[in-house]
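Next up is a structure, given as structure tokens.
A selection of the complex's chains, in situ.
Think of it as A, B and C in the order they're written, each chain with its own count starting at 1.
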Amino acid sequence: ATAASAEGEKYILVSHAPDSDSWWNTIKNGIALAGEQMKVEVEYRNPPTGDLADMARIIEQAAASGPNGIITTLSDYDVLSGPIKAAVDSGVDVIIMNSGTPDQAREVGALMYVGQPEYDAGYAAGVRAKGDGVGSFLCVNHYISSPSSTERCQGFADGLGIELGDQMIDSGQDPAEIKNRVLAYLNTNPETDAILTLGPTSADPTMLALEENGMAGDIYFGTFDLGEEIVKGLKSGVINWGIDQQPFLQAYLPVVVLTNYHRYGVLPGNNINSGPGFVTKDGLEKVEQFAGEYR
Amino acid sequence: MTSSQPLIRMQNIEKHFGSVIALAGVSVDIYPGECHCLLGDNGAGKSTFIKTMSGVHKPTKGDILFEGQPMYFADPRDAIAAGIATVHQHLAMIPLMSVSRNFFMGNEPLRKIGPFRFFDHDYANRVTMEEMRKMGINLRGPEQAVGTLSGGERQTVAIARAVHFGAKVLILDEPTSALGVRQTANVLATIDKVRKQGVAVVFITHNVRHALAVGDRFTVLNRGQTLGTAKRGEISAEELQDMMAGGQELATLEGSLGGTV
Amino acid sequence: MTDVQTQVAGDERIKHRSRFREALIRPELGGIIGTILVFAMFLIFAGDSGMFNSQGVLNWGQISAQFMIIAVGACLLMIAGEFDLSVGSMIGFAGMLIAIFSVTLGWPVWMAIIVTFVIALAIGALNGYIVVRTGLPSFIVTLAFLFILRGFAIYLPQTIERKTIIGGVSDAAQGDWLAAVFGGKILTGLFQWLGDNGWIAVFERGTRKGQPVVDGLPMLVVWAIVLVIVGHVILTKTRFGNWIFAAGGDAEAARNSGVPVNRVKILMFMFTAFCATVFAACQVMEFGGAGSDRGLLKEFEAIIAVVIGGALLTGGYGSVIGAALGALIFGVVQQGLFFAGVESSLFRVFLGLILLFAVILNTYIRRIITGER
């Protein structure tokens, strides 16, 4: 399907996120915008409960519907490599986004990788925190059953050069429970230096928790991913930094790349690392405006 | 014995359940102070008939006149409010609830406290104990769960309840079928007593002797239709039994099944 | 159930049972025992972890209050013989409505809340109407609504706002009289006074130095207490309470005795929806926003609390106080495990074991009460 320069190609983005995960909005908005701009048909698909085995079926299904390209995450190589390889072999071009590593992307035969290697991002954050004098931390994992969440915490611990151990808690997804579990943890471990949250779901209630126990602004606080409240937190100094992997790019760029590849045969020669970029108090204006929508 | 105006007039009542015609036009008059026995084979439509009378079913066709006025019961509450108390064949007791809560179910006594009205438990408990004592049953306490009573005792609670709320009509659907002789005698005596107070009693039974013991008039149903109504003394036990069997031959046995079953 | 018969008082065939034992045996007994056990356990294993200082108490108190709010609704509904699997989805859906109305449509918050309550109650009534009209088990009907409401909670913000979290309610709620009913705190003066006198901890650093750590009783807790009391009074002290028991114990028998069973059941479905919406409103006001995934699995947590509290899944038996204790146990265990430093992924295992233990205990107690065997 490479040389056809007609409009109306069809691309399907398959994610591993459950329906309700708010962070993936930006992705949805990203492909929607790219689809509009490039005048191609785009579709977003995900396993409703976040079950990766279901996701494998969705990739198979996406391939069966005969699109020009599939953009997918590679959050578990074992589960997803088979269906992705089959899709590639049956003539569908694939770009890996968000999770997985460039090496794995190459192995499954994808054109390229766009995203932020989770472990590396966690590691980078850990190194940065270490530089800021952090010696112990709490990682609030709101999505314990997803491997990439655990990798982030693990990378952070390794970056700090300490054992992860019990410093990662399974917080669940209910905001009140997250808030109170963080409070409970900090209550029993008051000497904790830093907090790491893995996205808006855990960051928002954690901020409230810190406000409530008076540690807001006092304790070192970093988070993955951005959101409206996180941006406010950055602005007010409660959050020291947010790791922005720029999900918008992860969705937008593959569509653009694939379209141009299919229309004109042009393809960037390298993978694109959309993150990690550290967002701090400085230069928040644009972020603020589009947080939760394009940022 | 019966006053001139019937308390309830059921006229040409029909009741269909989907493809089943349970009642095909039944007319019966009930007078105050009489015990009207409803007899008939299994499936003759007796329970269905009294259920239309007590507001459980709406008749498919036919009229109900209550004290001379046409009456439409939307649900059992209306019938109860009009003064029709029913003890159904399948007991209307909740096993997990206490005797006193069951006794007053649907008729809870209220007590005002400020703007609110609360269930008057003291009153309910007192009355329940009293009424049950009157019927010859000593409860452990009003809070005892109905589930811990014997079948006969439950039946008695149901009857006592119906009598207590001063009904004008008391409908009893096979109240004696599961009872021992002593309990049966009690129930029959109660029917007798209630009737004398001027209440109309509708009594369903398969036992000819029970019917003859307390009945003033006997209506026999067969396959959804009346075979006619007879007055006490006008009909013998054998005739009644033949009618109840729907006119069909009874199986005979060598032994001396003397006349009536 | 099969016919259960026991001879009455004065019967030589029944052993004597002491007045004390009689007084003990009530539906809440399982909950009371459980509460004592749980507190004893955590006093031993987490007594010095901060779990029982003012902050710690507020911590598990709030979680328990959350459970209580939905448990009261689930409890009354369960006693009325039905249950509702759509509670969790309703929480997500109602919260989302409040946020959409107040932020996206810009309505005043009080109006957003009231309209949301009206819609939620209508959905509860629809649930109930379908159940009583078709005679289908409520498990299936409300399972359908579990999916439908969750679907809308995702679909609506997605199409309207292009995101699944809608924030900014806090700003909109500034100074709103009705918002304060769900999101505020009361008794702040009392707590300040307690703090000043050193009876409760005060902040030692940060912007709020000198203020008490716990600076008021959150409205969430107030709602929980009010709902428990109202639920308890309705159930045990009013005519309507008797009808609830009757409707759940044997709907047919109740109907024949003049209890408006359908009305009772539909009202209880509405009350459950009401409680879920209270939960949602408190959450939206506290966290300033709504998310599509709010309330996941809350239906189970409500049912668990109610069952731990001694209610019978099949209806006709139970107690609001028991359900409240069940919620308390649930909340204390959940938070206590954190204070005690237990590996957090084991929480689910504990939850399952406690549930099993509690229902077996309750069954035993109930059998003694009802004479059922």
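Assorted remarks:
Just so we're on the same page, a contact is a pair of C-beta atoms (placed from the backbone, for glycine too) under 8 Å apart; a residue touches a chain by one contact, two chains touch by 3 or more.
Everything numeric here is computed off the predicted structure, so don't read it as measured data.
One representative per chain kind is drawn in place, while the complete complex holds these chains as A x1, B x2, C x2.
One rule holds in what follows: only the chains that are shown with their structure count from here on.
Counting hops only between chains that touch, chain A reaches chain B in a minimum of 2. Central chain (C-alpha centroid nearest the global protein C-alpha centroid): C.
Distance between chain centres (mean CA atoms), chain A to chain B: 72 Å.
As a whole-number value, the distance joining the C-alpha centres of chain B and chain C reads 43 Å. Averaged Cα coordinates give chain A a centre that lies 34 Å from the centre of chain C. Against chain B, in their complex, chain C makes its touches with residues 1, 3-10, 233, 237-239, 241-243, 245-246, 249-250, 252-260, 312, 316-317, 369-372. Against chain C, in their complex, chain B makes its touches with residues 54, 56, 75-77, 79-81, 86, 88, 90-97, 101, 104-108, 110, 117-119, 121, 137-140, 145, 147-151, 153. For chain C in complex with chain A, the touching residues are 46, 49-51, 55-56, 59-60, 62-63, 66, 92, 150, 153-154, 158, 162-165, 167-168, 203-209, 213, 283, 286-289, 291-296, 298, 334-335, 338-339, 341, 343-345, 347.
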